[in-house]
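Shown here: the complex without one of its protein chains, the others still in place.
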Amino acid sequence: MAGSTFGTLFRITTWGESHGRGLGVTVDGCPAGLPLQEADIQEYLDRRRPGRSRYATKRSETDEVEIWSGVFEGRTAGTPISLIIRNADQHSKDYSDLKDVFRPGHADLGYEEKYGLRDYRGGGRSSGRETAARVAAGAIAAKVLEEIGITVKAYTASIGPVVCDPSSFDEEHLMRSELCMPDAEAEKKAREYLEECMAEQDSAGGTVHCVVRGLPAGIGEPVFDKLDAQLSQALFSIGAVKAVEIGDGLFAAMSRGSENNDQYLESGNGPEKTSNHAGGILGGLSDGSSVLIRAAFKPTPSIAQTQMALGSDGEIHPLEITGRHDPVIVPRAVVVVECMTAITILDLMMRNMSARLENLRKVYGGYS
Amino acid sequence: MAGSTFGTLFRITTWGESHGRGLGVTVDGCPAGLPLQEADIQEYLDRRRPGRSRYATKRSETDEVEIWSGVFEGRTAGTPISLIIRNADQHSKDYSDLKDVFRPGHADLGYEEKYGLRDYRGGGRSSGRETAARVAAGAIAAKVLEEIGITVKAYTASIGPVVCDPSSFDEEHLMRSELCMPDAEAEKKAREYLEECMAEQDSAGGTVHCVVRGLPAGIGEPVFDKLDAQLSQALFSIGAVKAVEIGDGLFAAMSRGSENNDQYLESGNGPEKTSNHAGGILGGLSDGSSVLIRAAFKPTPSIAQTQMALGSDGEIHPLEITGRHDPVIVPRAVVVVECMTAITILDLMMRNMSARLENLRKVYGGYS
Amino acid sequence: MAGSTFGTLFRITTWGESHGRGLGVTVDGCPAGLPLQEADIQEYLDRRRPGRSRYATKRSETDEVEIWSGVFEGRTAGTPISLIIRNADQHSKDYSDLKDVFRPGHADLGYEEKYGLRDYRGGGRSSGRETAARVAAGAIAAKVLEEIGITVKAYTASIGPVVCDPSSFDEEHLMRSELCMPDAEAEKKAREYLEECMAEQDSAGGTVHCVVRGLPAGIGEPVFDKLDAQLSQALFSIGAVKAVEIGDGLFAAMSRGSENNDQYLESGNGPEKTSNHAGGILGGLSDGSSVLIRAAFKPTPSIAQTQMALGSDGEIHPLEITGRHDPVIVPRAVVVVECMTAITILDLMMRNMSARLENLRKVYGGYS
Partner (left out) sequence: MAGSTFGTLFRITTWGESHGRGLGVTVDGCPAGLPLQEADIQEYLDRRRPGRSRYATKRSETDEVEIWSGVFEGRTAGTPISLIIRNADQHSKDYSDLKDVFRPGHADLGYEEKYGLRDYRGGGRSSGRETAARVAAGAIAAKVLEEIGITVKAYTASIGPVVCDPSSFDEEHLMRSELCMPDAEAEKKAREYLEECMAEQDSAGGTVHCVVRGLPAGIGEPVFDKLDAQLSQALFSIGAVKAVEIGDGLFAAMSRGSENNDQYLESGNGPEKTSNHAGGILGGLSDGSSVLIRAAFKPTPSIAQTQMALGSDGEIHPLEITGRHDPVIVPRAVVVVECMTAITILDLMMRNMSARLENLRKVYGGYS
């Protein structure tokens, strides 16, 4: 597989470069019969759109999605859904001085070595702009999941050293938060931190948390396509991610079995788990609890400070990156995490449908 | 894909349960012409074998590998290599009391819900024993990589709260370390910690670090099959892994762009990178530096302390897990990490061969 | 994909060479809950087994299947089912004189060029013996299909120039026919023809017809994984197949639209199709009628007559192939066709389960 395709039954294939004609995605295998219009997808794209915040790139793209196929009389037809987002505000000239230099923290050298040439304008295919296509596809996956009672929600959990306090989780605040943070106090501090970074021509990273609710137990395919294995591939495929954790993540490595195991307690409503250290995944299958995922994003590598970079001539060159860049990409990445999670979950649910002989009977009949 | 297959061109398919007749793996797509005998594989399996340490399960398996196909006159023939490891020391009766209860921290409930039935003997397919098959396959991948100058080495970086000091890295010590730790001082403390856990019928987790040396730049497939995305799937597919990090991992989220970017410095030998925060991967492609990977393992969920578990009757049952279990699996997981990494790297290198038209000419000729 | 794997959700991976330790197949993704024992599979293998007919190779293999994994307490567990068939009656020495010569009609040269070496004993991996593994897997697929009311039946339709008369189709005769022919008269003539071939140290080809009954409409995936496209890949993957036809096949190219279209007629039981020129497949999807498939097999290439063959020294060598060979393989190939068809149909039925949103609701619930 050549790498631009993800998923087995709900399968997306993306294309497009930062400064080409546009971006697109083909969603193949979407179940037929889902009501779908462009507005359903636009809502998700708008959450990712640049130019809406002081802390995001000034590139002004409306990112309007166009449905080119796969929808008939307002419903998905089972055939591939082709979605296109045109590039509008390309300033390709901003990049001509990057032709012969490999930017630190970017994939420039890797692309050059792999392909023998590279589109240096805005990172070409390696640009974060590519994620717009995933968001368009993910909006569809999220809509299918909703139809069977499953929700996927992500938010900014930290920016630089500023961490949201779980006990201050405020859904209301999250809805209108410019940084997608659920903790008003933390957001205030994060803004201050970002102002500091921007003043110093520097950038910040952060973490995104994602919660999947309503997932039945048993989703995921042993042994290589485990739920967590597929989710981590999905999240690490987002350019700037450097770590993925499930449930307690790294902390699990420091705890003891007696602490880490999630036990049961008698509640008024029958047995209930008293903790969710596992993050809803055991042995690679969902366990019926909420799935808890965390992804860590590195700081934006494009900064205006002078950096020492390797040139294609094998020499070192001082480099000051101009152009329009996000001082932090985390808030815009929140919806990307949500969408990649939704795509992964839906695909594994579709794959799980044939796990039991009795499900074949449910769909096809046959003797019982 | 049904889940027991990993890789595109170097492709492994594993089978087998903890208490069935044995375990196996079919390696399809191994390049032809590699000298291979059972001893090459056995060396890796012996590193994973149980019963060799006070801190591992007492189950006594020789884990002898048998090559059933794909090798002709001492060389790989290009055809699928079938490897079989028989189960010898099964004590299935140890598990009969687990028939109707879902162990905390295990996949029992997930399997039951997914398939409607489950092999409860030693976790069946979800047992860590399944990883023996991967190690057998990984030994072959590592041998191919060696032929083209690439090495993959892993070690225990922490057990519970005891962390190896990178500045005390001692290759010599690592070679003979029972816990696969490269720091003698840390290993001593880890032993004490494990004795304490065992005395309290408890278990410990830990982390494994892995380093890939010699990898050329440009390996990995944009955008979903990035090198880090594939590695993280590979590592998360190992049962107990709860976090995967590349390079600085979680710390990257807290640092600034000016700190996190790896810059170049003039050295006697031409330009050199002064740091490797990226862990050798940028934008999903190798960047020519060593690849640095970390995986966090949760503590062994099977502990002898009384736990409150859900039964298949929907009631809570106190459970004391007997049988033979590892108080910590991390030292035995080191070679599994190494092997999954080798398989992933080799597969992506094989996929990369057709990335440039000039490589087709190198292999097939044609006009220049 | 390296080539030894077939199917997406019901996925088989075969291994083994003609003169190695044995052959095997891993069936991954078999729905859980199917009653399965070795006898169910053996029944199919016995139909393919050599040594049972005057017109088949004298190699004596019992081809006993062993289930190594994936079945628990008599039912499939959802985990990979590993099946092994040991080689017993290898006469490897018969082949030592083929080491340096490429047999006409065989894959010898292709293997040598592809891999740089080859297992020349009995054709190694390219031997028809490899199909035993497929039959073992196909027996399981057929059993699942039976559970949902679908049957797959194949038979010998012609041997050399002797063609069965469809109007003389005799189910009873077919059951006991040594050549798997449903027409007693034709079988008699076919025997005479084969005796003639054998007397002249020559071999014969033939055709196999296969019928799938009970398949609902809509099975197959547009546009590349059409039902006929997948079936033809499945059948052409059997070594000696040189043509595949669906329905009227080649004759369709000569007929007119008004003849070839299957129209409807009012019958006592509502509308009925009056013909099945399409062979049950339209636009790559099943149309509700029986699926009709034909495969043409070339004559066995191993003949004792002197042939002029290319040697690895680049010279021409006269070659007389000794060893034990089938004067015709068609009767033994009947069950292979049946099995590859069953595997293909089941896989596509499993893939089809997520085609409609309402099927997701059937399996997972959700609001209606």
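Lettered A, B and C in written order, each chain numbered from 1.
Note that in this section contacts are C-beta pairs under 8 Å (C-beta built on N, C-alpha and C of every residue); 3 or more make two chains touch, one makes a residue touch a chain.
These numbers come from a predicted model, not from an experiment.
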- Touching residue (missing chain; options C:28, C:61, C:130 or C:183): C:130
- Given the contact definition stated above, which residue among C:45, C:85 or C:204 touches the chain not shown here? C:204
- Task: Quick one: say which of C:28, C:147 or C:287 touches the chain that got left out.
- Result: C:287
- Query: In the whole complex, what residues of subunit C lie against the chain that is missing from view?
  - Reply: 1-6, 8, 14, 104-107, 109-116, 123, 125-126, 130, 158, 160-161, 197, 200, 202-207, 216-226, 228-237, 239, 241-250, 252-266, 270-271, 278-279, 282-288, 296-303, 305, 307-310, 314-316, 351-352, 355-356, 358
- Footprint of the hidden chain on subunit B, which residues? 8-10, 29, 31-34, 76, 78-79, 144, 147-149, 216, 222, 349-351, 353-367
- Touching the hidden chain in the full complex, which residues of subunit A are there? Just list them. 1-5, 8-11, 13-17, 20-24, 26, 28-29, 32-33, 66, 68-70, 72-73, 75, 77-82, 84, 111, 114-119, 124-125
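Here is the rule we use: only the chains that are shown with their structure count from here on.
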- Note on the structure: Note: subunit C sits from subunit B at a C-alpha centroid distance in Å of 38
- Take the average of all CA coordinates in subunit A, do the same for subunit C, and state the distance between these two points in whole angstrom. 44
- Message: Need the CA-centroid distance for the pair subunit A / subunit B, whole Å please.
- Response: 25
- subunit B touches at least 2 other chains through residues 1-5, 8, 14, 111, 114-116, 125
